[in-house]
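Heads up: the structure comes next, in structure tokens.
With one protein chain removed, the remaining protein chains of the complex are shown where they sit.
Labels for the chains are A and B, by order of writing; each one numbers its residues from 1.
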Amino acid sequence: MNAIKNLDDLKKIREEALAKRKVTETSGATQVIVAMGTCGIAAGARETMKAVLEYIEAKNLPNIVVSQTGCIGLCEQEPILQVVSGQQEKVTYGKVSPDAARKIMQEHVEKGEVVGDFVIPSVG
Amino acid sequence: MTALQAELAAKGLADEVKVLETPRIGDCEKGPEILVYPENYHYIGLSVKDIPFLVEEQFLKGRPVTNLLAPPKKEEAQELREPTAKEVRVVLRNCGKINPENIEDYIAEDGYSALAKVITSMDSDQVIDTVKNSGLRGRGGAGFLTALKWGFTRDAVGDIRYIVCNADEGDPGAFMNRAVLEGDPHSVIEGMIIAAYAIGAQQGYIYCRAEYPIAVRTLEIAIEQARDLGLLGEHIFGTDFSFDLEVRQGAGAFVCGEETALIASIEGRRGEPRPRPPFPAVKGLFGKPTNINNVETYANIPQIILNGAEWFASMGTEKSKGTKTFALAGDVKKTGLIEVPFGITLRDIIFDVGGGIKDDLQFKAVQTGGPMGGCLPAEYLDLPMDYEKLTQAGSIMGSGGMVVMDEGTCMVDIARFFLEFIQDESCGKCVPCRVGTRRMLEILTRICEGNGREGDIELLEELSVEIRQDSLCGLGQGAPNPVVSTLQHFRDEYEIHIRDKKCPAKVCRALISYEIDPENCVGCTLCARNCPVDAISGEAKKTHVIDLDLCIRCGICNQVCNYNAVNVTT
Partner (left out) sequence: MTVTTKESRDVIKTVDEVVDEFHARSEELIPILMKLNQELGFISSEALERISTRMHIPQSQVYSVASFYHMINTKPTGRHVIKFCESAPCHVAGGREVWEAVQKELEIKPEETSKDGKWTLKTTSCLGVCAVGPVMMVDDDIYGNLTPDQLPDIFAKYQ
């Protein structure tokens, strides 16, 4: 990206970012987001993230976007993992151990079935 | 599609509403669908005759047409949780939603639009007036009117000015700032650039405690990305305004959260506070006018600029405007961060948003405002969160840490605990704090060890008055607060410790003993095997016995017993 020299430049970046998001949503790609704030890491988020990435590699799953986010504020539920399938509502999972992560990848990401046991209501 | 476009054009909305054709959104058996963005309203089963009404309601009046909406999915219903209706996320709005290491995510959420508005269409007076009318008060704890501080710094004599962000969040139990720094660093950066513009500063520092290495890293990445886009550095937005930021780490000293100690630390010196006046606004970092604000104060600025002062002032109480983040910790079910408008009661925070006490035990007290805050008992649960009301009740708002305590907490032990922390962190410069807090700690330790004496309470009270009056900085001045507030609300507990040598909450080791109930003990030997000092004897399947001379009162036997056979008495 080039430096922002005026309002239009900023607007352009914003629109491109929003469009990129839309494309991800409409393309049917699944987003898997792991909260990697310090509280998440203290609760084991690194191992959870590792399990997610290893699962994707082992099964060679296409069209998955894995990203990270900061502390959501639901610290006692950490590690927290969120799944956004295409344009569906985001589903937030709590206390996601590496085993739970693998289950969620298999059931929700691959088969589209929400794993009720780990779902937590989100905020905002 | 054609009908929609024609209707939009007829209502003059063709420029505002963009119509995009996409592949299927959801259940196409139900009929034509429209997804309205950014509100995310999903309409299904539409026919041409629905269009005029839909356009009028949705796009002209901004009201969704509920009978045409797709039914909510199961996950949505689960997300509609009553308690969070009390939360309003301003500072935390992006936390958990964006990737903090991607500046585009922030920009997509209107990031840096406030800065653009400020630089291209507002002058310093207008910015400061907006902040003034919003009623924003410093979120670090003192609650000083932000606009007033900015004005002082701007009008101070001198050419060089600095902007500093206090990210040395050291209050035990407080982690609000950490969440913002790790989850939405750009909100702070944008707030600082706007402040620099209003005040006329060229250089800024974010002083972040070294105990937050991830926050430090996230900030450094964010600053680099902002620089790459020209949002920091020379000629921001092509104007004459230039400003750059640097992260400075602390090195493990709680007192560096105090502004003059923080300045000393950035200057490479011992973090010892100095008397004020002169205030940093007039003579601060490197002797120059310096504006120091907390992370949360800066993080509010972009939203205030974008949504307006009235919007911010519409939330909260008469003197405490806007929202505040709180970190719930201790014996509450849902620990973590919340953000609520001022005016919400402690009861709502703890029992509604916080879900109540863990294991459904009895609420005993809540400490607000960090280690220099006060402990408030159940009578204060209906107190609205407001700077002045908290101070009147004998506590402080502080930075927002809230430690909830249940019936199993000994208030004398808690006071001793906080004082131990304060004593440890006292910089040592002034006698009232250095020596006074040490004397108070000695007295409290004696009381908890069963060596309390008649007159101890009066001595604590006397010391409290003097330490408060005569200490150089906020750490010393606030140090007696936990003791004063627990004495005020839980005096009987102190008296029982001193007079009867008992601890009603059964916490103070020297005043309790553990014994095995022969009625419940099945002789499983679990307690004996786990005892770190081999104080428990007994044969398998026979009642066990604790040797009180050896017992160190660690409580492990009580924890591991599955038969409720270990009792604590005082």
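Going forward, a residue touches a chain if its C-beta (ideal position, glycine included) is under 8 Å from a C-beta of that chain, and two chains touch if they have at least 3 such contacts.
Everything numeric here is computed off the predicted structure, so don't read it as measured data.
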item: Full-complex contact with the absent chain, from A:Cys75, A:Val91 or A:Ile120; value: A:Cys75
item: Of B:Tyr43, B:Tyr212 or B:Tyr514, the residue in touch with the unshown chain; value: B:Tyr212
item: Contact with the hidden chain (one of B:Tyr298, B:Phe421 or B:Tyr514); value: B:Phe421
item: Contact residue for the chain not shown (choose from B:Met405, B:Ile496 or B:Ile536); value: B:Met405
item: Candidate in contact with the missing chain, chosen from B:Asn94, B:Asn166 or B:Gln249; value: B:Gln249
item: Absent chain, residues of chain A that touch it; value: 38-39, 41-43, 75-76, 78
item: Absent chain, residues of chain B that touch it; value: 169-175, 178, 210-213, 248-254, 265-271, 286, 327-331, 335-337, 367, 371, 401, 403, 405, 409, 414, 417-418, 421, 424-425, 427, 532, 554-556, 559
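Here, only the chains that are shown with their structure count from here on.
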item: Inter-chain centre distance, chain A versus chain B - centres from mean C-alpha coordinates, in Å; value: 25
item: Chain A-touching residues of chain B, taken from the complex the two chains share; value: 22-23, 25-26, 35, 37, 73-76, 78-81, 84, 87, 89, 92-93, 95-101, 104-105, 107-108, 110, 112-113, 116, 120, 175, 178-179, 182-184, 212, 214-215, 218, 228-231, 237-238, 333-339
item: Interfacial residue positions of chain A with respect to chain B in the complex; value: 1, 3-7, 10, 13-14, 16-18, 20-22, 26, 35-39, 41, 67-77, 80, 87-89, 91-92, 114, 119, 121-124
